[in-house]
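Shown here: the complex without one of its protein chains, the others still in place.
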Amino acid sequence: MSKPYVRLNKDDAAVLLVDHQTGLLSLVRDIQPDTFKNNVLALADLAKYFKLPTILTTSFEDGPNGPLVPELKEIFPDAPYIARPGQINAWDNEDFVKAIKATGKKQLIVAGVVTEVCVAFPVLSALAEDYEVFVVADASGTFNPLTRDAAWDRMSAAGAQMMTWFGLACELHRDWRNDVEGLGTLFSNHIPDYRNLINSYNTLTSKR
Amino acid sequence: MSKPYVRLNKDDAAVLLVDHQTGLLSLVRDIQPDTFKNNVLALADLAKYFKLPTILTTSFEDGPNGPLVPELKEIFPDAPYIARPGQINAWDNEDFVKAIKATGKKQLIVAGVVTEVCVAFPVLSALAEDYEVFVVADASGTFNPLTRDAAWDRMSAAGAQMMTWFGLACELHRDWRNDVEGLGTLFSNHIPDYRNLINSYNTLTSKR
Amino acid sequence: MSKPYVRLNKDDAAVLLVDHQTGLLSLVRDIQPDTFKNNVLALADLAKYFKLPTILTTSFEDGPNGPLVPELKEIFPDAPYIARPGQINAWDNEDFVKAIKATGKKQLIVAGVVTEVCVAFPVLSALAEDYEVFVVADASGTFNPLTRDAAWDRMSAAGAQMMTWFGLACELHRDWRNDVEGLGTLFSNHIPDYRNLINSYNTLTSKR
Amino acid sequence: MSKPYVRLNKDDAAVLLVDHQTGLLSLVRDIQPDTFKNNVLALADLAKYFKLPTILTTSFEDGPNGPLVPELKEIFPDAPYIARPGQINAWDNEDFVKAIKATGKKQLIVAGVVTEVCVAFPVLSALAEDYEVFVVADASGTFNPLTRDAAWDRMSAAGAQMMTWFGLACELHRDWRNDVEGLGTLFSNHIPDYRNLINSYNTLTSKR
Amino acid sequence: MSKPYVRLNKDDAAVLLVDHQTGLLSLVRDIQPDTFKNNVLALADLAKYFKLPTILTTSFEDGPNGPLVPELKEIFPDAPYIARPGQINAWDNEDFVKAIKATGKKQLIVAGVVTEVCVAFPVLSALAEDYEVFVVADASGTFNPLTRDAAWDRMSAAGAQMMTWFGLACELHRDWRNDVEGLGTLFSNHIPDYRNLINSYNTLTSKR
Amino acid sequence: MSKPYVRLNKDDAAVLLVDHQTGLLSLVRDIQPDTFKNNVLALADLAKYFKLPTILTTSFEDGPNGPLVPELKEIFPDAPYIARPGQINAWDNEDFVKAIKATGKKQLIVAGVVTEVCVAFPVLSALAEDYEVFVVADASGTFNPLTRDAAWDRMSAAGAQMMTWFGLACELHRDWRNDVEGLGTLFSNHIPDYRNLINSYNTLTSKR
Amino acid sequence: MSKPYVRLNKDDAAVLLVDHQTGLLSLVRDIQPDTFKNNVLALADLAKYFKLPTILTTSFEDGPNGPLVPELKEIFPDAPYIARPGQINAWDNEDFVKAIKATGKKQLIVAGVVTEVCVAFPVLSALAEDYEVFVVADASGTFNPLTRDAAWDRMSAAGAQMMTWFGLACELHRDWRNDVEGLGTLFSNHIPDYRNLINSYNTLTSKR
Partner (left out) sequence: MSKPYVRLNKDDAAVLLVDHQTGLLSLVRDIQPDTFKNNVLALADLAKYFKLPTILTTSFEDGPNGPLVPELKEIFPDAPYIARPGQINAWDNEDFVKAIKATGKKQLIVAGVVTEVCVAFPVLSALAEDYEVFVVADASGTFNPLTRDAAWDRMSAAGAQMMTWFGLACELHRDWRNDVEGLGTLFSNHIPDYRNLINSYNTLTSKR
C-alpha cells in the first residue's frame, strides 16, 4: 500500500533546473530571497560536486521573464541549455526530453520557478513515463504557501518524492568517508550554522 | 499506487463557481480579502479567456447569504445560473447537474465559498460520478486554515487535484505561442509582480 | 485508488465526546480557548439539534484531569456517560463500545482532548472495526500544531474523514428547506459573522 | 485502501536515538530549543520507564558534529552505542542493524537530528525490511518547517506512523491503572501544564 | 519624562462604545471573530458590573454599516444612544460630547470599530480636552495588524493608556474582597481557562 | 509630554508619492502584492477625490529601479513629477522641495518604496522643517517586517503620525454628509468587505 | 528628552515574583509553557546566584488561582512570602511594600502572571514612588500577544525598563572574570544552545 523506498543513487541521477530566471524570481514569495538564492546555489554546487548531468531550461527568456540567473550558467557552462520558445511544461519541448534521455538516467532531481507550473508539470510528465522523480522543494519557489501546498499535494500524490537540498546531498553521498572535505565544504558554503561549527572546531583543534 | 497525471485540457473542461455571494464572503478568513477578490476574478477572467463553459450557482440568495457578487454576473451574463432554493450540496440540485452534463465536459474546475461545504460537497459528488475534478484552492475560502486543511485532506484523498488559478491557466494554455498577448494580459491584470515585469520590459524595449 | 465519498447521514450517525475535562483543557494550545469552547459547544448543539445519539466519556475524572465541562453534561443529561477508570483508549472500555453498539449507528463523529490520544486512539480502533469515522478537527485540541499535524496524518491515512463542525452540520442537514430557522439559529449562536449577516438582514427586511 | 491500525506494544518496541549531538543540535530551527530539549528527554525517560531496549548512535562524533548530549548517555549507560565512522544512514552501519535485530523487536520508535536525513533514512530502510516504524516527530528536528514537511511526506507515504512523545507514552501505557504514579511523574516532569494540574489537585486534596 | 501612573477609578470612569455595528464588524480582521465577540461582551458586562455610565453610538446605522449589535442594546437599555447622522469622529457630534459631560467623569474607557477611526479619533479629541483616556485594545478591531499598530502608535503617543478588558476589570475592582463572587462570575463567563479552574476547584472542594 | 492632536485638514494637506517604481516594487515583501497595489491606488484615488495637491517623484528611473507605475501617472497627469537624477532623499532635490512649497500646505501625507529610505528620509527632513507629517504606512513597503519596525520607530520618535489610507480618508472627510456617494465609492473600490456590505444592502433595499 | 541609562547593580537590586501560581499559569498563552517555565526558573536561579533579596507573593492562593509553584518556594525557603488576602495590585498590600522597603534597595526587578495586572500594577506603583523598575518580560506571561503589547506600552511609557532574564544576568554580572564557572553554569542550565557549546568545547579541550 505504501510507496516503496526509492533511494537516490549518484550514478542514476540527473538534475533539471527549470526557469530560474531573473524576472520570474520576483514572483517567488513563499521563501525569503536570501534563503532561496542560497538553496538554488547549494543545489547547483551539489550537482557539480556529485558530477550529476544537469540540464538548464528557460521559458521565454527574451521577454519579461528575464534571462537565466548568471550564476547557474557559470556553474554549468557546458550543460544542455534549452531556451524554450513557448512550451510552459518543459516536458512538451522535445529538445528538453531528448537531453534528459541522453543522460541515460532514471532518477530525476527537479527544481524550478514557479513550483506549481515549471516544477509540477514536468514532474508529473516524468512520473507518467516512469521516471523516479525527486522534487527539491527548497530550491523551488512560488507565490505563497497556499499555492505551494497545493503543488506539493499534486506531485506527492502522483508519486514524486519531496526532498530538500541537504537531504539530497546526504542521500547521494552515503558515507562521509567517501570525501569528508568535499562534503564539509559544500555544507560550510551553504549552511551558516554548519560553517560556525567547523570554524569553532578548527580553532580549538588547531590549538592542540 | 499513485494518482495518474490527469492533465487539464481546455476542450474538456468546465468551470463551476459556487456561492461567491456578498454575505457568505464575510465568512472567509483564511485568505486576505484583497487577495481573495483578485483570485476569484482571475479565475473568472481565465474561464472567459479560454472560453470554458461556466456555471454559476448560489445558495439561498434572498436571505442573509446575499446575492452573487455582481462582477461574476457581469463576466458571465449568459452562463447557466442556478439559484438553489435550499440544497447545500449543489450536486443535489438537478438543474445544476443537468447544466454540467449539458456542457459535455469531463473535467470540472471548482471554486466556491465555503471550501469545506460549497466546494467539497459537489467535488466529492462529482468524483463519485467519475468526473476529473480540479479544485481552485485560492479562489475558494473558508473560516480559518484549520478548516481549510481538513477540507483539502478530504478532497485530495477522494481523488481531487488541488490547484490554484495560475497553474490552471498555464496547464490550459500549454504554449505561450498560442497567444502571448492574451495570456500576458491575464497575468498583468491579476499579478502585480508580473505587471511590473512587463512594464519594466516595455519601457526598456520601447527605448531601443 | 481513492477513498470513496462516504456521506454523513443523520439517521446513521452517533457522536462521541471524549475527555473534554476541565483539567485536560488546560493542555490545549493549538486552538485559542474562546474559539475552542465555541466549537465544542457548537458540536454539542448540532448533535442535539439533529438528535444524534451522543456518548460522553471521561478519563480519570476524580484526579487532576478534572470533571467533564458542566455544559456538556447539561446539554446531554440522559446520554450514556462512561467515566473510564483507567483505559486511555476509550475503545478499550467495554461499556463505551457497548454504548456505541447500542446506538446501532455505523457512522461515528468523534471529538475530544487531546487529539493524538483521546481522539486518535478510538478513531483508529473504530476504523479497524469498519466503522465510518468522521473526526471533528476543530472540536478536538492538543498541545501544539506539530502534534496535531502528526495526529491528523495518522488518522487520515487510516481512513478517517477530517471535518469541522460547520461542514458536519451542513452535510447532515442537506437542504435548508428542512428547517431554515433551526439551522440559522445554530449558525447564529456559534458564528459571529453569520449572526451579523442575519441581524443586518432582519433589520433591513423588517423595514420593508 | 487505508493503512491498518498498527498499535504500539511495549513488549514489541525498541527505541532508536539517532545523532542527538551537541554540534548538530545547533542546526535545529523548526522547534524552539527549550521545547526540543524537553521532548528529547521526555522520550528518553519514557523509553527507560517502559524498559524499552534503546540504541544510541552518533555520526562522526569526533568532528564538528560534536559528542552525544551527555544526558542521553547518562540515562542509558548500558545501551548499545554505535559511533558511526561515516555512514550517514545509520541503517548502512552493520553494528547498528545488528543491535536492532538483537532486541528481537518488530516495532521501531525513531527520533533524531536532522529529521530528513538521520531520521528519514533509517526509517525508510526499516520500512523496506517490514518493520513497523513510529517516528517521534517532536523529538526530531531540522532546519525549518518546509524541510520538516517534506521529510514527513516522504516517511508517511512510505508507511511510517507519525507520532509525538505524549501519544507514544499513552499508547504504550494503555491503562492508567497499570501505574498511576509512574505515568503521572513522567507527565509532571515534562509537561508544565500537567504539573500545574497535579500541584493544584494535590494542594486541594491534602486539605481535605 | 515619563507618563505618570493614572489609575482607573470606578467612581471616575465612563465607557464609550463606538460603532460596534453588524456591518462594520465584517471589516474586523485583526482579531478572530469568536474572541472579538467575547471581548466586546466582556467589556459590556464589566461596565454593567461596575455600574459605569456607558454611552452607545453608531455611524450611519441605516446604511450598509448596519445596526448596533443587539446584545449591546440589551445590556444597556437605558444608556444614552447617539445614532450619528454622519460625523465620523464621534466627538464631532454635540450630543455625544454632551452625554459624556453629563456623566461628570474624567476617565474615559473607549472601544470601537474600526480602531484607527472610530476609536482613535474620539480618543485623540478627548485627550486634547484633558480627559484621561483608556483604550480597550481587545474590544476594538480593524482591518489588519499593520493598521492596528499604526493606530496604537498614534494614540499612545498622544497620551492614551493602552489596556485590555481584563486589566481594566482588575484595576477597577482593586481588591477581590470587594466581591469575590461577582468578579469570579465575570471571569468565568468570559475566560474559558478561568472557568475551568473554577470548575475544577469547586468539584474538589465540594467533595471535602 | 504627549504629542498634541494634529488633525488632518483637506485644505492644508498635500500628498507625496515617492518612488513607486516597477523595479523597486519587487523589493517590497512586508505586504502582500495584491494588498499593496490596492493600498497605493486607494491612496491615489483619495488624493484625487479630496483634490489634494500631489507630487510624484522617482529615483533613477532609467536604470534598474524602473519607471513609475503607469497607474499613478494616469491618475495624476498634471501633477509635478520630479525624476530625481540621483538624490536618495527626495528632500535633497530642490525641485521636489520647491514643488512642495508651491502647494502652500503645511500637512504632508507621505508614502513610498522603500519605507526606511524613500519614505523615512523625506519624512525626517520635513519634520525638521516643522511640517506636520502623516505617514501612509500601508501604501509604503519594504524588505521585511523587521526593517519596517525600525523605520516606524525612527519616524514616530521624530514626530510623524503613523496612519493608513482608510484613516486618512476618514479624517479628511470628517462627515459622511459631505458626500455619501463619493466616499462610499472610494471604499467600495478598495475594500472588498465594504463593497459586499454595500451590495447586500442595495439588493435588499431595492426590493422594498 | 530620552530616558537616561539606569544600569542594574547587584548591590542595589531586589526581585519581586508576583503570582506564579499553578492555576493562574493556565492563563498564560503568549509564551510556550516549556519556555516560560524555564525562564521563570532561570530568573529564580539568577536571583539566588546574585544573592538578590527576593520577595514572593500570591493572590488568593486558597482559591482557583492555586498555590505558588513549589519550585519557587524551594529555591527561596526563607524569602518574605506574602499571601495577599485580596489586593490585586500587590503594592496595595502593606506587608508587601514593607518587605520591599526592608531590603533597602532602589532597583526592583519584577516578573509575574499575568503581565498587564500582576506585573504592570506594582510596576506602575513602584515607578510612582521613584523606584527604578526592570520588568523581566520573558518571565511574565499573559493571555495573548495583543494584551502583552498593551501592557508593555503602558509600563514602558511610565518609565520601566523592559528586559529579559539573560540581559539581567549579564548586566548584574558585569565581567565574566567575577566568576566564570558560576555564570557558565547558570547559562548551561537554562539555555540549551549554550549548554551544547560548552559540551562541545569541553569535549574538544579535554582531548588536548
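Per-chain numbering from 1; labels A, B, C, D, E, F and G assigned in written order.
Just so we're on the same page, contacts are C-beta pairs under 8 Å (C-beta built on N, C-alpha and C of every residue); 3 or more make two chains touch, one makes a residue touch a chain.
Only a predicted model underlies this, so the values are computations on that prediction, with no experimental measurement involved.
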| On subunit F, residues whose C-beta touches the chain left out of the figure | 1-3, 23, 26-27, 59-60, 63-66, 85-89, 92, 114, 116-117, 120-121, 124-125, 127-128, 143, 146-147, 149-151, 153-154, 157-159
| field | Interface with the undisplayed chain - residues on subunit G | value | 1-5, 7, 31, 137-138, 152, 156, 161-164, 166-167, 170-171, 173-178, 180, 184, 191, 193-194, 196-198, 200-201
| remark: Listed in rising order, the subunit B residues that touch the chain left out are 197, 200-201, 204-205, 207-208
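We take it that only the chains that are shown with their structure count from here on.
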| remark: A student comparing A-D to D-G should find more C-beta pairs in contact for A-D
| remark: Cα centre of subunit D to Cα centre of subunit E, whole Å, reads 48
| field | Residue numbers of subunit B (touch at least two other chains) | value | 1-3, 23, 26, 32-33, 66, 191, 193, 196-197, 200
